[in-house]
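Below you'll find the structure, written out as structure tokens, and then a few comments.
Note that one protein chain is taken out, while the other chains of the complex remain in position.
And then chain A:
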């Protein structure tokens, strides 16, 4: 079985995001970019499936600007076998919407015929939490989102999901789309020798146009603004003072 892992190049999760003064977006020029943290978890899970003999090949795929090559090299250094880059934008500020990403991924799935797509639950830039579900819909496949434990067994997978009430376990028919949540695993670091090896692994490039997918956005961004800031608070010197303040405020 082949496993396809979509990985997105996003602003590093440690970077303080700055909204541009003219309201046109956030500033991504010269900002540290990394693989979306949830996608690292998805890559790790795919590699573990291969190590357990349940997958033969792990293919990382990224959609976006040319620089997403770096993200794919990271996936290769972690242990993915090969990578596909679909160039769909020139400007680093142009985000490809989940619906368009899902349509592109559906084409890649048609070409590669994977038995499983393992994606992240959410991209930490647009915070959409949509692509995996949309892909499953377009393919008519089953889906198991927010996975905390995945057990692939022949023609089905048993997946425990992190849900509002606790944990839910579902059994899905393969092929399936599974999206990774935070506690599915702890992704490995790429070692230096593996980073060197990754440079020689195959990475092919195509464009969204090659695949015949229209990536024109359905949503127009009218403006991007700063969230409301909180008024500065105070430090209290003791528990007694804290209790007095809370009573004054009428919240306890």
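Everything that follows uses one rule, which is that contacts are C-beta pairs under 8 Å (C-beta built on N, C-alpha and C of every residue); 3 or more make two chains touch, one makes a residue touch a chain; residues count from 1.
Note that in this section contacts and distances are computed from a predicted model.
Asks: Any idea which of "Multicomponent K+:H+ antiporter subunit A", "Cytochrome c-type biogenesis protein CcmE", "Electron transfer flavoprotein subunit alpha" or "Phosphate transport system ATP-binding protein" UniProt assigns to the chain that's been left out?
Replies: Of "Multicomponent K+:H+ antiporter subunit A", "Cytochrome c-type biogenesis protein CcmE", "Electron transfer flavoprotein subunit alpha" or "Phosphate transport system ATP-binding protein", the absent chain's UniProt record names it "Electron transfer flavoprotein subunit alpha".
Asks: With the missing chain put back, one of A:48, A:107 or A:245 would touch it. Which one?
Replies: Residue touching the chain left out of view: A:245.
Asks: Determine and list the chain A residues touching the chain excluded from the picture.
Replies: The list for chain A reads 11, 13, 16-17, 19, 26, 38, 97-99, 102, 121-122, 124-138, 141-146, 148, 158, 161-173, 181-183, 217-227, 230, 233-236, 238-240, 242-243, 245-246, 249, 251-252.
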